[in-house]
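To start, the structure under review is shown below, and the notes come after it.
Only one protein chain is missing from this complex, and each of the others stays in its spot.
Residue numbering begins at 1 within each chain, and the chains themselves are lettered A, B, C and D in the order written.
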Amino acid sequence: MAQAIAFYFIAACILGFAVLVVSTKDTVHSVLFLVMDFLFVAALYVLLGAEFLAAIQVLVYAGGIVVLYLFVVMLVNLKRPPEAHSDPHRRTMLGFLLAAAVLVEVGAIAVYGHSQPAMVPVPGAAMPVTGNTAQIGWLLYTSYLIPFEIASMLLLVAMIGAIVLAKREL
Amino acid sequence: MPITTTHYILLSAALFTIGVVGVMVRRNIIIIFMSIELILNAVNINLIAFSQQLQNGIGQVFAIFVIAVAAAEAAVGLGIILAFYRNKETVNIDEMNVMRS
Amino acid sequence: MIDTLVIPLLKIVIVLNATLVSVTYMVLLERKVIAWAQSRLGPMRVGPYGILQPVADAVKLMIKEDITPVRADRWVFTIAPIISMVPALIVYAVIPFGPEVKLFGRQVTLYITDINVGLLYIVSVASVGVYGIILAGYASNSKYPLLASLRASAQLISYEVAVTLTLVSVIMMAGSLSMVSIVRAQQSSHMWYAFVQPLAFLIFFIGGLAETNRAPFDLPEAEQELTGGFHTEYSGMRFALFFLAEYANMIVVSSVATTLFLGGWLRPFPNVAFLSFLDFIPSWTWFLVKSFVFLYIFIWVRATLPRYRYDQLMRLGWKVLIPLAIANLVVTGIIKVMLL
Amino acid sequence: MADAPAHVPKAAAPTGPPDPPPPADVTAPAFIATLHAAVPGGVTHVSYWLGDWTLVVPAALILQVAQHLRDAADAAFDFCSDVTATDWPPRAEGRFDVVYCLYSTRHRHRVRLKVILGEQQPLASVTGVWPAAGWLEREVYDMFGVGFTGHPDRRRILMPEDWQGHPQRKDYPLEGPGELLLENPIEWLKLRQSREQADIE
Partner (left out) sequence: MDTPVIHHGAMFDTNELVLNMGPQHPSTHGVLRVVLRLDGEKVVDADVVIGYLHRGIEKLSENRNWTQIILLTDRMDYVAAATNNVGYCETVEKLMSLEVPRRARYVRTILCELQRIASHCLWVGTHAMDIGAMTVFLYAFRERELILDLFEEMCGARLTYNSMRIGGLPLDIPPGWDKKVLEFCTIMATKIDEYEELLTHNRIWLERTKGIGVIDGPAAVALGLSGPPLRGSGVPRDVRKDEPYAAYDEMEFDVPIGTAGDTYDRYLVRLEEFRQSLRVIRQATEGIPEGPIVGKVPRLIKPPAGETYHAIESPKGELGYFIVSDGKSTNPYRFRVRPPSFCNLQGLRTLIKGHLVADVVALIGSLDVVLGEVDR
């Protein structure tokens, strides 16, 4: 029961803040709502028993990526909101329609999947460690070592790319 | 009613859709980037919900990769925005048509 | 019911109140210690030796007019101080003030909770605190706060990297992210980690100074350069929140340092038997004493050192502290693998 | 100029300092002779009083004299101590004395240059010779209204930008620029706007 209340409350907050993110005029407010959204997503992860990921979500998303966004928004302080510029080629309605179609499709799949017989929980490969964090660490450094290294390379490349882009002259 | 994986999937679908709406409707490229972050979060919710259902950590490992990619994407994307803003003084995606003559 | 709801709630109430009171007295302590360093008296008027000064300050700040600049972003301006205060307070959820003790016939733990990602929780919550400063600078719609908040965000993010890297070497030593386990690991290894990881300890301390915007890294509020820094436009209770958040963060940093490097609630030489007569002192006293030493050093540093310049601060962070922290991490890893 | 002109009425306002010529037993320093040779007509009068040498220089030649005094080996006046002015309204030769106090860090001697200047007469700025003169000349302009030509930054320095008149002139009332602002603010505003308009044009 408590879990259901928590879930519905968190879900409502996530969706509410998400709507605010995409609908607010002021970009800084939008970024703030995004932070709130991420914090509630982190709460959802805790609900799902993934504490490590929740901490990472807050640390990386809320504490890192969104600060970056805020930085850029502050630097790109706009005197003229971009929305003021009207472009006849823009089809807002089409956007909403397509999004609705996506929702229907994904929802249908979900409901269909639900009506199927429940999947048997497959126990993970036997791991010598217990606990959420240790488990993830074990997986990352055994089965997923190569993707992990690729991800770190990706971050390195992105870092260099960002420096090249943002630096005025090299 | 117990909360099942389906609930999480529906939540994720709704979040995903909101993100899609943001990408398609808004013109401010920073908001579009943030909508993409919402979409990635929707994916992560899915991954972790399945991870919990399957009782293994693989979904969470994937979520970590998604976060890494999101970080990379934000860094490069925002770098591009800044570079573009320096030259054009705009973040409106409709005005970003330098390739179109 | 009592174990799951009442006791945790009581603990939360006690910790929060204790924190807030100690934060206000921290301000008095700072004024007194600095006054002492500068051969003067400090506050002496309110109460004997000025001990009621925090009360007077609180009353003054509460009845002071709360000004919002006309062109400020009203909403963001209002919530920015709250954002900077809240993370500083909720960190206390995982800080262990002591082990399990028997109290009124009941086993009570002297910490609110012990989650197995405790350290990660602290780091991630602390990383949210930076929003308060950035938003305050942005929402004031004024140039000095804006410059200060750009400085602050760059500074906090840079030093967070160094601090987190030192934490990783501690985690490697302890093999756990839980604060309680880290203390226990120090007990079982017969050594405070400050002696095992002196470099990490030093980097953590310097990084802690920078993270809390304390001298010599108090650039975001460098009053001689940027007038009031990010809180130039704030007054009254909102200003007080920023002010208190800084001190709350100082207490957080010293509590974390105590837990990670100085053996938390453990008495000195916990495994030396003939010192066991010290056991009559409650464990939480040791914790408080160690934290107090830290806070004292914080204040002492402020009274002694001039301020770094922005570029020098960045150079120190990126070119000295982070490479050192990484080197320390690598060496720790190698030793750990070799010894196991 | 040692004696006051005869036609000045009464004993009202004084017409300039006496600037006595050097007595016979004092020998002029060598640089004055060199200056005479290098800039013919550059010094119209030499005065010695209380141990100070004062050279009166015609306005047209001030730049040449300044250049020479700075660069000549026996003068080497590299340090411009002060630039100031004195207002002698009734004087016939010109209203202002612009005074340059110079010092040589090499020879450790001083000299004063004096330029007698009419009210509307421009004077070449010596900022090119001594950058130190920049603010000092601005102050002279601000206080006396002496128009320096070739000054890189000729603005008021102590008084507000829109101040009327030049306070250190002797005919400037001690109470301030008058009561126009208080008595008739609209007139004052009009006057100010017309001045701004004139500036723009």
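Basically, a contact is a pair of C-beta atoms (placed from the backbone, for glycine too) under 8 Å apart; a residue touches a chain by one contact, two chains touch by 3 or more.
From a predicted model like this one, the values you see are computed outputs, not experimental measurements.
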item: Per the touch definition above, residue among D:Thr34, D:Gln121 or D:Gln168 touching the missing chain; value: D:Gln168
item: Sole contact to the chain not displayed, among C:Lys60, C:Arg74 or C:Arg309; value: C:Arg309
item: Residue of D:Thr34, D:Thr84, D:Gln121 or D:Gln164 in touch with the missing chain, whole complex considered; value: D:Thr84
item: Where the unshown chain meets chain C, residue by residue; value: 34, 37-40, 143-144, 146-147, 150, 215-216, 218-219, 222-227, 302-312
item: Interface residues of chain D (partner: the chain not displayed); value: 11, 14, 17-20, 49-50, 52, 54, 78-82, 84, 86-87, 99, 101, 105, 108, 110, 112, 130-136, 139, 143, 155-161, 167-168, 174
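Definition applied: only the chains that are shown with their structure count from here on.
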item: Chain pair, A-C or A-B, that carries the greater number of C-beta contacts; value: A-B
item: Computed distance of Cα centres, chain C from chain A, in Å; value: 29
item: Intercentroid distance (Cα basis), chain B paired with chain A, Å; value: 6
item: Separation of mean Cα positions, chain D and chain A [Å, integer]; value: 73
item: Of all residues in chain D, the ones touching two or more other chains; value: none
item: Sequence positions of chain A contacting 2 or more other chains; value: 52, 56, 64, 71, 132
item: Complex contact set, residues of chain C against chain A; value: 73, 75-76, 79, 115-117, 120-121, 123-125, 127-128, 130-131, 134-135, 138-139, 146, 149-150, 153, 157, 160, 177
item: Chain A-facing residues of chain B, complex; value: 1-4, 6-11, 13-22, 24-31, 33-35, 37-38, 41, 44-45, 48-49, 51-58, 60-61, 63-65, 67-76, 78-83, 85-86, 90-95
item: Residue numbers on chain A that touch chain B, as the complex places them; value: 3-4, 7, 11, 14-15, 18-19, 21-22, 27, 30-31, 34, 37-38, 41, 44-45, 48-50, 52-53, 56-57, 60-61, 64-65, 68-69, 71-73, 75-76, 78, 81-83, 85, 87, 89-90, 92, 94-96, 98-100, 102-103, 106-107, 110-111, 113-114, 119, 121-125, 132, 135-136, 138-140, 143-144, 147-148, 151-152, 154-155, 157-159, 161-166, 168
